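Notes follow the structure.
Subset of chains shown; positions unchanged.
Going in written order, the chains are labelled A and B, and every chain counts its residues from 1.
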Amino acid sequence: MKGEIKDILQAVKEGKMSVDDAVLKLKMHPYEDIDFAKIDLHRKIRQGNSEVIYGAGKTSDQIVKILDTMENAGQKTVLITRLSKEKADEVKKAKDINYFGEANVAVYGKFPKADGIGKVVVATGGTSDVPVAEEAAITLEVMGNEVVRLYDVGVAGLHRLMSHLEEIMDATVIIAIAGMEGALASVIGGLADCPVIAVPTSVGYGASFGGVSALLSMLNSCANAVSVVNIDNGFGAACIASRINHMDLK
Amino acid sequence: MKGEIKDILQAVKEGKMSVDDAVLKLKMHPYEDIDFAKIDLHRKIRQGNSEVIYGAGKTSDQIVKILDTMENAGQKTVLITRLSKEKADEVKKAKDINYFGEANVAVYGKFPKADGIGKVVVATGGTSDVPVAEEAAITLEVMGNEVVRLYDVGVAGLHRLMSHLEEIMDATVIIAIAGMEGALASVIGGLADCPVIAVPTSVGYGASFGGVSALLSMLNSCANAVSVVNIDNGFGAACIASRINHMDLK
């Protein structure tokens, strides 16, 4: 960034840019005042993530338009999260998206090759946690990660988890997803030697309080390398995991 | 109880008791309006527990007097819970109590022989949970149970727990005591085939909220046979465990 400021100043010094233009440029850069789509194009550079459209608050028309803009800008793969079946069907009429119903996400364009350091394990306590897990897993794949899915390995049936010890030991990052008592994160955190990202889910009833029980449990994990994201935030956990799995690119 | 009512009525019928006296007797019995100590003597019969003095709100003088009353009534073993070192020292001047500092309990009289169905396992997640565990363990021993102590077997180091699988499999009842994320109860609940009583502890900091995190975790356990008592309530858990371990006496 420093380089860019220098370039602008150099241009001013050499008379190639007017003072007024430079004032504008400096104020805008790297914080250009742009419309929604442009922001996302920049984000890739700034944050290393692929292009993402948060589908929840948008109409299918808006999504199609953003896809157009991104395509024109040369974007090859776009992930659309929190996209309902209904909207997906509408979008499909205009754009050839690949919809994953369980995860409520769609992918436009090709999945990139996995180019991370190793494999990312996505583990869930139960089968009801799978939608959050699939949101994480597909996000990871769109961002170029190889994913190992370990579903329904909750701690009340420890044998299910133990039989996958090898995958856990081999992982670069592990995303541990669980509702109810959320103990999965602690048990995996005690077994693995890689960073563990815990995702509490809203699965449960009564005193699970929509995920609060699992959230607190995970925050209090006595395992050392467990950090936590918001309830049901599979996408967020995947973003962090992908950054870690691409740490060699730094 | 039915028998006693019958006796009273029989006495009325036979003219051995006046109607007024019977009215009084019937209203009072089995709910006699008695002083504190008498109540406790009755409780043994009614609830099957040994004699217990809750030491927290009482002076050492009061405790000594209650011990006297109980002794005179033929009580052989008395447990005093939540008794501080200072008060214990005072009581010792008058009565030959056995004080257990870590558990803050004292025992007056002999420990009874263990006469339960089997062994009660008292397990803790960490070393900081031991005071609550010792309160449970000594209460159990005073009530005639054989106790197996498994301390510091928290789930973040699963190997510690797994190496005691045999004790867990053999137990009649298990008391699982843990603070922070409280996952111990779920893991034990998944392994054992006996009732598991979970005791959340106030051990932890920050989002453990004085035991709330562990409490919620335990209430949401996905293992089927886990029930929960109040935070730090080792005594209460022991009472339940002892009843279960003497189930053959029913």
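The criterion applied here is as follows: contacts are C-beta pairs under 8 Å (C-beta built on N, C-alpha and C of every residue); 3 or more make two chains touch, one makes a residue touch a chain.
Since this is a predicted model, take the numbers as computed values, not measurements.
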item: Homo-oligomer size of the whole complex, from 2 visible chains; value: 8
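As a working rule, only the chains that are shown with their structure count from here on.
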item: Chain centre separation (chain A, chain B; CA means) in Å; value: 49
item: List of chain A residues in touch with chain B within their complex; value: 125-126, 154-158, 180-183, 186-187, 189-191, 204, 206-209, 212-214, 216-224
